[in-house]
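For this view, one protein chain was removed and the others were kept in their places.
Up next, subunit A:
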Amino acid sequence: MKEPFDRVVQTHGATVLRVCRAVVGPVDADDAWSETFLSALRAYPDLPDDANVQAWLVTIAHRKAVDVVRRAARHAVPVADLPDAVAPTEGRDLDLWAALAALPTKQRHAVAYHHLAGLPYDEVAGVLGGTAAAARRAAADGVATLRRTYAGTLPTPHPGGATP
């Protein structure tokens, strides 16, 4: 028996939004979040009851983020394409996003899925491909760079997730 999908959104919505912001940046994060949950809603009835919902959502978010970035690259620049309501950026850590954006893509993904979403490295590897060891290395390299480039406090790993 599955819980109502609304409860999935309630439980995981904030984490998925944080992951989307880290991976595609604050402007495209809304689109990535919306496409992630719409796609998850479609597939939800077929999700096995014992599935790890958070890892499932991050896997979908990863695919959607890649799509969003690809689309943004194709439609580069046109100013008229600005969203109707530009999300307020106040209260968001734009410096962290800038520091994350400067990382190589794989490191950025590994940092987001391990440190923000709290997935263990074998599940991060499941999302990104490659081995758990490679995912651990990418996240560690990413965090090492962030320690140099980012002045603020780095997010602490998810309590349930992770041994860094």
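In the analysis below, contacts are C-beta pairs under 8 Å (C-beta built on N, C-alpha and C of every residue); 3 or more make two chains touch, one makes a residue touch a chain; residues count from 1.
We adopt the following convention: contacts and distances are computed from a predicted model.
Per the UniProt record, the chain missing from the shown structure is "Methylated-DNA--protein-cysteine methyltransferase", taken from the list "Na(+)/H(+) antiporter subunit C", "Tat pathway signal sequence domain protein", "SRPBCC family protein" or "Methylated-DNA--protein-cysteine methyltransferase".
From the set A:Val9, A:Val69 or A:Ala140, the residue in touch with the chain omitted from the display is A:Val9, counting the whole complex. The missing chain lies against subunit A, touching residues 1-7, 9, 13-15, 17-18, 30, 33-34, 37-38, 41-42, 44-45, 87-88, 90-92, 118, 155-156, 158-159.
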